[in-house]
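A protein chain is absent from this complex, but the other protein chains hold their places.
Right, subunit A next:
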Amino acid sequence: MRHGELTEQRWKRYRTTIRNDRNFPQVDFLEGVLPGAGQEQVNAMTISSHPEAELPPPSASAPLSRRRLGPRLPRRRADADTAAAYAFLAPAILGFGVFVVFPLIRSGYFALTRYNGLTPPRFVGFDNFRQMFETDPSFWPSVRATVELVVLYVPLSLVLGLALAVFCNQRLRGVRLVRTLCYLPVVLPVVATITLWKFVFDPQVGLANQVLRWLHLPTGMWLSSSSTAMPSIVIVMLWSVGSTMIIFLAALQAVPTELYEAARIDGAGNAAVFFRITLPLISPIMLLQVVLQLTTALQTFNQPKILSAGGSGGPGFSTDTLMLSVYNHGFPTLGGEPRLGYASAQTWVLFLAIVVVVAATARFSSIWTFHDQHS
């Protein structure tokens, strides 16, 4: 029997429930839909999100009024319902239009202009894009910094998040406390914690180097060196890995325990259970996490803005992620002239990059994602 098929007993119960429900329109639609339907037809019916798509065609002998699909409502009431639906949707549509669609279109226009926010924008065609790809000395280093961040952060956050989730999924004493501690950094104010990390990474008086000194290990320059600044920022981002952990934890707890029991009976070890059962069954969540972490990494702003000297993305361009570059071009420090047209062009490039990366991830996910299509 296919998943979702109705047994005779369930079908009768379903029919009775609807008929007894005074709030449900008591139109004789069931007979209209299935006039004289045999039990075979009922059994073959599959519940789906679009039930009418899979319903058998109405009998030609049935009266026209009885061929309608679904409950037949008075036209006036249907119109009122439609109006109410649009009234409820209106704030969301309005908000989406004003805060998403309009800025998107306007930023597309600004991307083709030279605009400083002080005087009217001047149309320059694709000059901003040409300058970005050909002459701007900061653009390609920004791309490089962003890619470096993605390559370092995404795999590490997934591995660490999953490892913590697996640990927190054990029935151990005090595991709830560990779970809380792991998630705690996520609920703390982001700016405050990042600022604290700035003090931790101070090469001269910071805690990080103090600990290394106590351990008689070589100290580092952390955020002050172009080679270690980005890894330092990744460490700060991993501090909030609890958000990844909590989603993995929910996924792990949804894996049916009977599968583990069956695997154990078949003699599977821990590694086999993890790689053959756990990982495949949580792979859809893994896909979600990959997409989320990719988007997070590509849009990273807070950490380099707060941690780099002067929020400039330094040393050099080593932590000048694309988001930070967009901000610094659009909203320079006091005395600098805003380059809102150029920043808009950068925003579009970043937007398209995110769309391409996420689409590619989703497209190729079927290779490694487990789909529960047949059970």
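FYI, a residue touches a chain if its C-beta (ideal position, glycine included) is under 8 Å from a C-beta of that chain, and two chains touch if they have at least 3 such contacts; residues count from 1.
FYI, contacts and distances are computed from a predicted model.
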| item | value |
| --- | --- |
| Identity of the absent chain, which is to be given by its UniProt protein name, from "Response regulator", "NAD(P)/FAD-dependent oxidoreductase", "Sugar ABC transporter substrate-binding protein" or "UDP-glucose 4-epimerase" | "Sugar ABC transporter substrate-binding protein" |
| Residue of A:Y183, A:W197 or A:F317 touching the missing chain in the full complex | A:F317 |
| Touching residue (missing chain; options A:G95, A:G117 or A:P155) | A:G117 |
| Residue of A:G108, A:P141, A:P231 or A:P284 touching the missing chain in the full complex | A:P141 |
| Chain not shown: contacting residue from A:G125, A:P189 or A:G335 | A:G335 |
| Where the unshown chain meets subunit A, residue by residue | 116-119, 136-138, 141, 198-199, 202-205, 221, 223-226, 229, 309-310, 312, 314-318, 329, 331-339 |
